[in-house]
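Got a structure for you, written out below as structure tokens; questions coming shortly.
One protein chain omitted, others in place.
First chain written, first letter: the chains are A, B and C, and each begins at residue 1.
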């Protein structure tokens, strides 16, 4: 864990007639690839017949022309990209989940994490339910299915299910004839929708995916809202709106979302540049150049440069041919991985006092390595600035800050961290200024629990705190 | 459908300690490959931790050294080969099925077909169960899970489940710590077990798989029997034994099983040679040579030759580099497929009166094509003999004789068939002699429903008679 | 080296107009796959434009629909299957070789082995030629090219080249507008041609490939003959005919060629059955059943059975899903390989005195293993018969009997061999009867040098006797 990972990106297409919904989804997922690189999937609905494919890997690699041809055309489609925690289960846990139940078929794509999935699963298992995956998405599909037995419609089943599932979820649900977008009452993760000039509706985790398919942004799905695409109609169910205060994950703006996306009305690029400007105010320094660590440190670096008046420079070239890079057995893996992917532009660095802006510092090992590269390239001084506050608490809402033991800020003072990464100075964005990224008062409308421990929901009570899979494995070990 | 297909082969390994159970399973499945070529899977149990891989394709192709390395070692394993009806669902419906339920994990491999799976599924769905596949194996896994809620052990859950599931099933069930083999009370499909000299127990569909892993055959699992491998103990549950009369699928001896297997005490090679001998007695002819259509007509041809005194010859060479053969768009596909795979040994045929023995005649198109090859090679006469009686009725127990409309014998008289395939004479094994293959009186101990319509169970009642998937698709279409 | 390997199979198509020559070649190569499984290639000539693909692997695996689509249509094509000695060079040495020279393009497919390739290559290298492969086919392409500089036509260049290249070669040469078939003056390896009913000419190593593409056999290419397909004309150049006495490799009949092929007028099946009959006369024994080791021992077994009157039986089932089988690290590889691929039909063997006919005995290890299988299955006696005489001498003409040290018959007496393979008796076909396979007097018309050391050509003079690659590697090591 050098970087904090998001769990997922979701995408849905609702067309008026049979068309190339698979390739639209492909482009949407391609634009959302940064939200999950481990597996991906597309389900095409051709008038009630579901064709789908999902597998471990990148969208570009998995969806070959042959696979796309097999998916064919349809009037609806749902897609998903996922960050998975274990290699072995890439394919198994790939989404969307497709299930058959008494009232028909359903495909489900989910971004987020429930806090009561363990309890729900136990309850379901007590009733004899079986589970094929370790993902909480399967739990959600069960809950919806159970509600569907009593509810007059799939949307009402989703509405009822929202009384039972707790935590973070941005969902796209597809039945034989409808598409439904739903966002949890806290609005932990983004979800928006738009429309193309052909009148096709698009639901996506981020606006950059709307752009990628030339769809015009309509609006964000509100926290607690259910939007139903059905025939020519778009309905909204507002029963859960206002149930909770809004708590958009602030790390969406700091790191997860793409800078060209606009999340809940705020440009991600702007939020990051603002973070950089705040950093310049909080942690000024005399220096010759401000550089960002690609890719997500660049926006904040520009903010820092503008605010401080220190020139912005290109400090690193990132190798753009990313992907699985071969590591020779026995190599000092981490060291090489950094060097292979990042190289210093010595022209920018040599003999200079450098401000290096990164989006966050997790373990500190990567930062230490990058600082070393700068020093080797002749930097006179290196001042490290993090546009996120220190990580101190686990996240229960869909990102993988799950263990405190590797978090450098939990175990070390600022001075120690400075020492560990060999920086001349170090500065983190303060909690007090976090709200500025979204233009809101401190603590209003966002979740910053990973930084301050203020969880907007009850948190799972058991010892191996938070992780669902961890719970399952605990149970197994007891036997 | 030129050939009747079996649905599956199952295999299980129960070792006393951690060892190479994955490769043992690999070799077992490789030996059972003839029972299903569309998909395969292996689940390894390393002290309660399940690793598995399943995909569409042949054992040799799917289980690469990399995959085998990932599966690692364990103390138990279950494997499966499957014949699937549609390409799209190869991977989806691949077995073994692995499920998580309230009492732990379970892997399930199944050969056969339930006759009440539709009713069971509907019932389960009414309780809110969701289904990820269209296979009845998932239904079985639910039933066992539901019973497990009440039962004190997994074996008792299987025992109870057998009260509810009707039809043909040879099962291998693996829990965290036990392996269970179960065979339906009719004993439709074979199942046996043996032991290696290291004391590792092996369960397999056929004895040829025991041979492949150097295991000594112990005995066949009895119809209705449940065998539990648990610690150092092997227990047997006999509650369902004798519940029904035995009805081993006679087509196992005629075609499905490998000639080197011994099924329920009868050598398959011997059964086929006996069929050939019966044919020689029922349908004698003056001829110069007896040839078999490779591979499964060869044994019967030897029986015919020995009984008749007409010399046995090698009439065809079958290309041994089988696999998916490229067919140029626009070719006369079937014609070419036969010619590419079979070639006549003209030395054996030219100017000769030939008796050609095949295992069965389904549509007649392949037979017609083969007779044509013989005539082109200069055969003076061609007398066709089928070591199976005419197919007249659909099978509900796990083979794919599911539609009468393509069965040549349903729609044509013997004379017409002779004409269609251009034979000089034609002869089928009679129903009266079927029992001789197994050394039993007529109608005792075997199922010959596909030939005579005498179904040993109630059969599915609805219109689109028999096929589960067909039922599901009907339901969908009604909506 | 458990089996002796052939080096190659060649195939050519000459159509009057643009058509599916690629798929015709595909089927031809598929039928010739037994002559070489390591690599394959197809070159399509569409009015002077060459498209080609070659790679390591089986025809079915290499030539996917995508590759076939890329090859497109044409009016000519040449194909090749190859047995290669080292894995690494599979792709490199794959044929046909395609070269550009001053007078245009040329594709070349070669079956055989030159005895003076080292000298020719040295000569060429002294003139500055560079070599991309280690195959003597590249040497031939150079020689033809050099001659082409002086010759008025490609066929005359081939004719002149035949003055310089010595040894075994069956060639198919394709220029922009012509196809040429050429066979060395000894006629070491087979080559024939035929025509389809559309008037397309086919050149192939064996008649079974003509059958596979529904071509009518016209005749064998004579030793020393060059046949030119040019426009509507078929010309023959007879300058080298009669230059040498015919020396068809007798092992073509014993093992290499498919039993359904007719090589130089003699049915391969018939030759093998004759070998079996000779064995029965030379090495009679009291026994209960005669079985053959699949696949190439079956024909001789039938011959033995008929001659001796001992019943023929099916003793083994060979797993038909061949291909690269996974071998777990640390396994007793060879033992397992035999067991995985062959299983005994115990019904045939148990308690019986068995005559087991195999095509040859090379190292003896496989034979020993097979005998052991028979004994485990309860054979009372096992009498081994080899339808080839003992291998005693290296082959310089295109098969890989290249090292005497592993040949069991070089190092052991008959009694010792009997002991090593645990047979009750052993018998090889005698040299005196070899001619009977082809219906010719002893020593007339065939090469049996690997059995008797009578080489029809000068043999390479240097120490590391025979193998070209060996020579090259020697040279390298001297440096």
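Descriptive notes on the structure:
One rule holds for everything that comes next: a residue touches a chain if its C-beta (ideal position, glycine included) is under 8 Å from a C-beta of that chain, and two chains touch if they have at least 3 such contacts.
Computed from a predicted structure; not experimentally measured.
Put simply, the missing chain touches A, C once the whole complex is considered.
For the options C:39, C:75, C:141 or C:274, the residue in contact with the chain missing from this view is C:141. Only one of A:162, A:298 or A:356 touches the absent chain when the whole complex is considered: A:298. Within the set A:43, A:120, A:179 or A:344, the residue that contacts the chain not displayed is A:344.
Seen from chain A, the chain kept out of the figure touches residues 20, 23, 26-27, 30-31, 33-34, 37, 58-61, 63-65, 68, 208, 211-212, 214, 258-260, 262, 267, 269-270, 295, 298-299, 302, 306, 311-314, 316-317, 319-326, 328, 331, 336, 339-340, 343-348. By the touch definition given at the top, chain C reaches the unshown chain through residues 48-49, 51, 70, 88, 97-102, 104-106, 122, 125-132, 134, 141-142, 145-146, 148-149, 176, 472, 476, 479.
What we mean here is this: only the chains that are shown with their structure count from here on.
Chain contacts in this assembly form an open path, with each chain touching only its neighbours along a single line. Of all chains, the one whose Cα centroid sits at the greatest distance from that of chain C is A.
A simple rule picks the central chain: find each chain's mean C-alpha point, then take the one closest to the mean of all protein C-alpha atoms, which gives B. Across all inter-chain contacts, the pair with the most C-beta pairs is B-C. Distance between chain A and chain C, defined via averaged C-alpha coordinates, is recorded as 60 Å. Centroids built from CA atoms put chain C at 37 Å from chain B.
The set of chain A residues that touch two or more partner chains is empty.
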